[in-house]
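A single protein chain has been removed from this complex, and every other one stays in its place.
Right after this comes subunit A.
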Amino acid sequence: MKLTRRDFLKISSAATAGLALGGCTTMGFNMQPVQEQAWRLRTQDAKETPTICCYCAVGCGILCHTDKRTGKVIYTEGDADHPINRGALCAKGAATYQVAQNDKRMTKVLYRAPYSTQWEEKSWDWALRQIAKRVKDSRDKSFTRKNAKGQVVNRCDGIASVGSAALDNEECWIYQAMLRAMGLVYIEHQARI
């Protein structure tokens, strides 16, 4: 495999990041000067933003380094000031750079029509308007004012929701608020499974 200098720098920093819990692989030669240079090149002028890992609930601190010119995250590492992880991360936390920079991320709203064999790209405006119409239609048709016993229940029996433990607290709260205002009762998420 032929490596460009850039590839090599990428690999070396990935190797260090991935080895938070173990020792340091030297690959048979001293990598110290190369790593130091890589550090300077990648993060000089970068803006540091603290965040918390998106995977398990240990809640490790991660620092994102953002290139000020491009606005892109160019490097992520364990937050040494964080009292729980003190700079260390597991393999997943160490790889979060690949969440930020990943060409497989979905960047467009997609729609699949009934019985269609493919996705179509759509605009946000169109999609949200269509979804709102579906919600209203389903809700109005399935809304139960009174149950079989004649008790007032005011609920929407025809729509269900799952998700999500991946949302922020504030998002969880407004999500439950809008679902309950719509009358949904089938509201569930990862905590149950």
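Just so it is clear, a residue touches a chain if its C-beta (ideal position, glycine included) is under 8 Å from a C-beta of that chain, and two chains touch if they have at least 3 such contacts; residues count from 1.
Just so we're on the same page, contacts and distances are computed from a predicted model.
You can't see one chain of this complex, but its UniProt record names it "Formate dehydrogenase alpha subunit", from the set "NADH-quinone oxidoreductase subunit G", "cytochrome-c oxidase", "ABC transporter permease" or "Formate dehydrogenase alpha subunit".
Remark: the residues of subunit A touching the chain excluded from display are 14, 18, 21, 47, 49-62, 64, 66, 71-73, 76, 81-86, 88-93, 95-96, 98-100, 102, 104-117, 119, 124, 127-143, 145, 147, 149, 151-193.
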